[in-house]
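With one protein chain withheld, the remaining protein chains of the complex are depicted in position.
A, B and C are the chain letters, set down in written order, and residue numbers restart from 1 in every chain.
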Amino acid sequence: MINKQHDTPADAVADIFDGATVLIGGFGAAGSPIELIHALIDQGASDLIVVNNNTGSGHVGLAALIEQGRVAKMICSFPRTAGSTVFPDKYQAGEIELELVPQGTLAERIRAGGAGIPAFYTPTSVGTELAQGKETRTFDGREYVMEYGLTADFALIKCLRADRLGNLIYNKTARNFSPVMAMAAKTTIVQADSIVAAGDIDPEVVVTPAVFVNRMVEVGEPLQESAMVASSVSYP
Amino acid sequence: MINKQHDTPADAVADIFDGATVLIGGFGAAGSPIELIHALIDQGASDLIVVNNNTGSGHVGLAALIEQGRVAKMICSFPRTAGSTVFPDKYQAGEIELELVPQGTLAERIRAGGAGIPAFYTPTSVGTELAQGKETRTFDGREYVMEYGLTADFALIKCLRADRLGNLIYNKTARNFSPVMAMAAKTTIVQADSIVAAGDIDPEVVVTPAVFVNRMVEVGEPLQESAMVASSVSYP
Amino acid sequence: MSNTSQEVLGWERADIALNIALDIPDGSIVNLGIGIPEMVAACIPADREVIFHTENGLLGMGPPPDPDSEDPELINAGKRHITAIQGAAYFHHADSFVMIRGGHIDLCVLGAMEVSENGDLANWSMGSDDAAPAVGGAMDLVAGVENIVVATMHCTRKGRPKLVRSCSYPLTGIGVVRRIYTDLAIMDVSAQSLEVIRLAPGIDFDYVQQRTEAELTIKTA
Partner (left out) sequence: MSNTSQEVLGWERADIALNIALDIPDGSIVNLGIGIPEMVAACIPADREVIFHTENGLLGMGPPPDPDSEDPELINAGKRHITAIQGAAYFHHADSFVMIRGGHIDLCVLGAMEVSENGDLANWSMGSDDAAPAVGGAMDLVAGVENIVVATMHCTRKGRPKLVRSCSYPLTGIGVVRRIYTDLAIMDVSAQSLEVIRLAPGIDFDYVQQRTEAELTIKTA
């Protein structure tokens, strides 16, 4: 009998190890798996390589993980957003590494990683600083940059609803990177607002099929990063 | 005001030109856009390059288009299925060209074409006849074949329901190649069992967003290829 | 023509947005950058249906919500609260950039730090070494959307021209800009120069050229 459900976020993230590469879903505050990130903060793993579009805001969630000094390197497209000071400060102090990737290239690299595609060519960034040192190649008279697929040890994502088998649906633009991150991680860990019986999600509307999900935890009323940042909450 | 709706399949396919590359949705009989294919037969374009997983069955739909001598080349993964004699006979007679592509590579090439990716690497077919003449490259000690993105002039696909803007949902495994084909064609032509008002399809469950759809025609009770083949119907 | 009169001459920011909106054909799929570009949405004439794409996963972005009905899970690429229109669709980030990279978006309106006379765009980095650089989707948009237009004030606040012979800031893309809408003029990028197709009311060609490092010409039909 398939049972992917864990009792607590702490159980679900217990084996994340020092130096692991961790994909974290969310775009800004939308879709950010706050409870899983906080469990990872409590858990203690360090020297993490974290992939997220941003670097978190305020002093909760991803920003708090960075603030605790647990992230050695960020792979992202936009490390500074309104209310984001933790990463920029650490970066200026030379305390954290940054791999800056154009947003579409980041999404495609993650999907490629999940799809067993080691590399692909993209027109994005040709002729710019972000293409420096990268292989280029011309197809049909246009120049492209070769980019590598990106895989990870773990993915932490949030969804609206999961069924017992691990089929997921999301909530509006909180979907963002999570479906491709679920594809690209060896172990995908999901926090769901609710976990329902198999069959309670219409097979036609499943966004992330269960094959991409390894662990789930129900977090009934998840914290909202944007509200926490607005009220200056810090974690822990 | 956006209006993608055409009155008849004939209107929708009127400008398909000789020599055009045409993606045709469907896997076997499931999802085959029979009325659009029959309209293309009536319309007369020839020397077509057709992309489909198979080559049709019996003497209707894609098999009929081939039987009429209108297809110069098929790009597919499995050109012979139960009840398929038209393509095999023409192929043995040297009257039609075949580019055989592994099924997953075919799907990925079509998606890449739609995604602006000119080429990618895949482990599929390494060391086999189907990799002969193709560039290979080693990543992390494993050998991969380079495959090219595939784009087309037109796509003909069937869906269950479309809204006025062109958002689509499908019916079970009739979905198959159609969503990626819609991405990869300059002009995507859809037959829908029904066309509903904007807003009548939940934005969370849309499979093909409207941006990939150019023309639609409502075909209320579409012919079923499998039933036609079973009762030995021929077209025209 | 003194510097101090610059604020009152030419178009306002809202006029720039309106000029762009009036040039967008009915039925277009459009992606809007941050700043003046995002003001374009509200300026589309009522008889045109224009669909807005936001790269974080929504086709059919609607106007901002009432403050009391904001949804933290419904935001745009600029992280602002938005709504979704009837007939919208949500999708994941990889699919969203299939739309962009694959050439499925008709028009993208972006801000600029600099545009060169051959259409190079610099709008993502000041090039300083210590601040964390951030690129977002800008490079994907200019690489994937065929019709890239720029909405910008003609000069920086300090009066430095933004339309230059060659960009000094790090590039977002090479030869990607098609048309430039500023407070002083509307210009097409041609092989040789920036061709002025319209001047703001009360502004003459020389006035614009004096505030432009790139070479300007008058577009002839």
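Everything that follows uses one rule, which is that contacts are C-beta pairs under 8 Å (C-beta built on N, C-alpha and C of every residue); 3 or more make two chains touch, one makes a residue touch a chain.
Fair warning: this is a prediction, and the values are worked out from it, not measured in the lab.
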{"item": "Which displayed chains the hidden chain touches across the whole complex", "value": "A, B"}
{"item": "Omitted-chain contact residue, chosen from B:31, B:56, B:149 or B:166", "value": "B:31"}
{"item": "Chain not shown: contacting residue from A:82, A:198 or A:227", "value": "A:198"}
{"item": "Touching residue (missing chain; options A:120, A:177 or A:212)", "value": "A:212"}
{"item": "Positions on chain A contacted by the hidden chain, ascending", "value": "1-2, 111, 113-117, 163-165, 167, 183-184, 197-199, 201, 203-204, 206, 209-212"}
{"item": "Chain not shown, touching residues in chain B", "value": "27-31, 53, 77-82, 87-88, 91-92, 98, 100-108, 110-111, 122-130, 170-180, 207, 224-227"}
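The working rule: only the chains that are shown with their structure count from here on.
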{"item": "Separation of chain A from chain B, taking each centre as the mean of its C-alpha atoms, in whole Å", "value": "34"}
{"item": "Contacts with 2+ other chains: residues of chain C", "value": "58, 84, 90-91, 97, 100-101, 143-144"}
{"item": "Shared interface positions of chain A, touching two or more other chains", "value": "108, 122-123, 170, 172"}
